[in-house]
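A single protein chain has been omitted; all remaining protein chains appear in their positions.
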Amino acid sequence: MYPKNAWYVAATPDEVQDKPLGRTICGEPIVFFRGENNVVAAVEDFCPHRGAPLSLGFVRDGQLVCGYHGLVMGCDGKCQDMPGQRVKGFPSIKAYPVEERHGFIWVWTGDPEQADKGDIPHLHWAESPEWAYGGGLYHINCDYRLMVDNLMDLTHETYVHATSIGQPEIEEAAPKTYKGEGDEVITERHMENIPAPPFWQAALEGNGLPSDQPVDRWQVCRFTPPSSVHIDVGVALAGHGGYDAPNDKKASSIVVDFITPETETSIWYFWGMARHFKPEDEALTERIREGQGKIFSEDLEMLESQQKNLLAYPERSLLKLNIDGGGVQARRIIDRLLQEEGRIPAASR
Amino acid sequence: MYPKNAWYVAATPDEVQDKPLGRTICGEPIVFFRGENNVVAAVEDFCPHRGAPLSLGFVRDGQLVCGYHGLVMGCDGKCQDMPGQRVKGFPSIKAYPVEERHGFIWVWTGDPEQADKGDIPHLHWAESPEWAYGGGLYHINCDYRLMVDNLMDLTHETYVHATSIGQPEIEEAAPKTYKGEGDEVITERHMENIPAPPFWQAALEGNGLPSDQPVDRWQVCRFTPPSSVHIDVGVALAGHGGYDAPNDKKASSIVVDFITPETETSIWYFWGMARHFKPEDEALTERIREGQGKIFSEDLEMLESQQKNLLAYPERSLLKLNIDGGGVQARRIIDRLLQEEGRIPAASR
Partner (left out) sequence: MYPKNAWYVAATPDEVQDKPLGRTICGEPIVFFRGENNVVAAVEDFCPHRGAPLSLGFVRDGQLVCGYHGLVMGCDGKCQDMPGQRVKGFPSIKAYPVEERHGFIWVWTGDPEQADKGDIPHLHWAESPEWAYGGGLYHINCDYRLMVDNLMDLTHETYVHATSIGQPEIEEAAPKTYKGEGDEVITERHMENIPAPPFWQAALEGNGLPSDQPVDRWQVCRFTPPSSVHIDVGVALAGHGGYDAPNDKKASSIVVDFITPETETSIWYFWGMARHFKPEDEALTERIREGQGKIFSEDLEMLESQQKNLLAYPERSLLKLNIDGGGVQARRIIDRLLQEEGRIPAASR
């Protein structure tokens, strides 16, 4: 179960260009397209004439034309036209609050009255020339909360990503979990005077730094509801202040994760990395994107297998260790939001 | 839901030659094979010995031999023989009334007592040397009535088949829908002095006529229950009488559609075209068959997506516009037949 009164990342702008994009978000089939002045619109993917998906149609003059019999749908879910028909009395379909911002297309799947574009999170790195961003999209068959758990406990890197970002020092460093501003949950780890694992060796080299020296490493995972996890990550040459080291002594980035429920047991996983060094180096952006894509694909089998096991053993309760604290606290906040929406009883968890 | 007391096209004769053919029709797994004198027989696809599908067996001397342990099944569903066994007391399986006629194999899936081979529709073009026929078979995951709707409202050609038979003039010509003889429903459109779309340009050329001149075009869709739609289609050089123009001024055909339910949400779709010009030109037959096959394959994705959407939104009622009149009237007749079979209450629709 997922909060519906929330802004979710639905797509990246390149996915919604000339053609409409059909995508199910929070159980609702939605078609995204560009209306007048290229402004993104989102309506139900259901033609009120005969029920065909509007996403099989095309865009003409900022309106969506059904590919079956030509009904013309407006950005507001109201029929605008249909050859040979008077459409005034035609039933409307749902239109969704939608916004293109910070390099993503955001949609609100709940009560439209409560949608406030001011609530879309500000992504400072997306608007600054000092940062570069590269990312991708995976479809994974798991509950979105399993991915939140995954990202709020990075000890899995040592096992799932052993050849790239994993190293035994991660699990030796106890995590510290605490509440941040508002509904933010933070869990962080700091490791000092350790070797850099391969991914970070490459990043150091990308920033013109030596890769064979001891480093200080940090991971600061920030969950914000409904289901984003952004992680400050990086390494600095040992003894220069770690997280607070000057830019020319470290390679630092933000791992960006938007986890959008498709159904109860599947997600659209938007992953990426915002980099705070050499932002102009596009080849480096692409190299990091490829490396990260490979690393993050290693989570897929694990998460899908975990989901299957949990469905097979619904009665089992799992352990909540200190390393799971970030996920546990994130789920508490999600539960509170579900209670506020009246979707689960207040006493439940 | 589909009428069961009806003749459905189950296969084409080439599909039932030396080997038996297993095919589910109206929810019933049936095996078709050729008995004595090559006469087609149809029985349940279930061996009464151990339940194996008889369609995995083979035909020997006009009887069907189970491929598992050799039970010999007769055309009447009675066991004829089995090595080392006395089969007199063996239970019989259902035999279906079946007939090979007009280039198709017809089966009756309802009460055998009510099966009258005289009710198999007469296809005049199938028995005349002045006509040529070519066609094919598609399996589509949709309710058979969605395909009836599709064929009774050809405005979709402008959108689904934009590059071949579609043209904006179709939706500008209001359709006329009325009842024909018996349970026939007719919906027709006539367009005058218009350019011929690519498919019809090729047909005109096939008939030795110029393709760059204005034409009169017609589409006369005839639904007959349970689920056939035959469409008189053609173009004539403008001003020669349209539908009634002499043969040397037009290219005219019948689009042949037999829509046979496999399950509630899947069909065997037998499509083809009977051509009333140059019947001896086999290369032309093949060219038209290929062109039509390509065009009709364009409907598949739309119909399967429409079906999924309708299953996802079972409570929505769709629009019934004037262009939908043919489909609406056809469904009324189907509903009456279902009422007569006692499958839906008389008051329902």
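Letters are used for the chains, namely A and B, taken in the order the chains are written, and counting of residues starts over at 1 for each.
What we mean here is this: a contact is a pair of C-beta atoms (placed from the backbone, for glycine too) under 8 Å apart; a residue touches a chain by one contact, two chains touch by 3 or more.
Computed from a predicted model, the values in this text were never measured in an experiment.
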Residue of A:Met1, A:Val59, A:Leu310 or A:Ile344 in touch with the missing chain, whole complex considered: A:Leu310
Options A:Val160, A:Leu209, A:Val256 or A:Ala274, residue touching the unrepresented chain: A:Val160
Touch residues of chain B, complete complex, unshown partner: 29, 45-46, 48-53, 56-57, 65-70, 82-85, 90-91
Missing-partner contacts on chain A, residue numbers: 149, 153, 155-156, 158-160, 168, 171-172, 174, 301-302, 305-306, 309-310, 312-313, 316, 318-319, 321-324
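The rule we apply is simple: only the chains that are shown with their structure count from here on.
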Mean-CA-position distance for chain B and chain A (Å): 48
